[in-house]
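The complex appears here without one of its protein chains, the remainder shown in place.
And then chain A:
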């Protein structure tokens, strides 16, 4: 297949023709390599799935009876002479970058990632490659994160002061990733952690997978409201403003997301506390991660792709914008944040696919994804 790049972009997802497999495809395919279990990356309907060991139970929990093979970080799978291996992405437990090698040419698909060690996901490791396909959800310089020790000191203080002022504490984060990160960093001397069922189901899946999580108590019809109000309530975004949440009133409600760096976004959420906590790399994290790959070209799949690629080109990278269904270009401020838990876990709605194929045909300026390979 002369002139065809090792990885290419199709209306089903990122495709390796040489090895005949897809990475994070959003349409049903035969062989799918999955970076992580979030709904905008792990879709339902593929014949065979390949993912990391630590994604196993969550994927089975979310996608049901699928044909799933799991491997360790660094372990290599060979398909038609193409070597596939997984490397830690630091995004959530079990998240992986996908390294693809054929005849010495190396491509890496980042999936979603963050560079800070959150203490619970295997820390991000840069992987040397020729071509790096990166997310850039927070690819604007206004997004810079504080160290998580500072953030959680604030969270624990807030919890404590709510107790003193007679407020229950509700902390909101995505059920896979954010929830466990919060759980492991709460000061359990202050009180117990109570969980919404959606989060507890994910916790149980992770515990089945051998992850040691701090103790939690599932909130049920039998839970004593008074007891729950003395602890902290860990809830998913979908529960905000529901009667389920209101029954704990009066409460103070904190929303954990990178979008909370911007005052306007925080005010829109009407959260009492906008806690700037993200499982994605910030501006500096993205640049250092891309730099560390030593790549010749970088392809940006989702986030502020236009601005970020322009900046990367200015500072000497060969950067290109590509369009995918991950996270969704720029739409996060108005849509559910990029972890994508609220997105349907099946095929995307009709109509969006035409958008993708149109974007693929319209090669980005400066070369583009199609035909960009060797």
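Everything that follows uses one rule, which is that a residue touches a chain if its C-beta (ideal position, glycine included) is under 8 Å from a C-beta of that chain, and two chains touch if they have at least 3 such contacts; residues count from 1.
Note that in this section contacts and distances are computed from a predicted model.
This figure omits one chain of the complex; the name its UniProt record holds, of "Glycerol-3-phosphate ABC transporter ATP-binding protein", "Na(+)/H(+) antiporter subunit B", "Aspartyl/glutamyl-tRNA(Asn/Gln) amidotransferase subunit B" or "DNA ligase (ATP)", is "DNA ligase (ATP)".
Residue-wise, the contact with the chain that is not shown comes from A:263, picked out of A:103, A:246 or A:263.
Residue-wise, the contact with the chain that is not shown comes from A:314, picked out of A:65, A:226 or A:314. The chain omitted from view is touched by exactly one of A:28, A:45 or A:141, namely A:141.
Against the chain not shown here, chain A presents residues 140-142, 144, 252, 261-268, 270, 272-274, 304, 307, 310-311, 314, 329-331, 333-335, 355.
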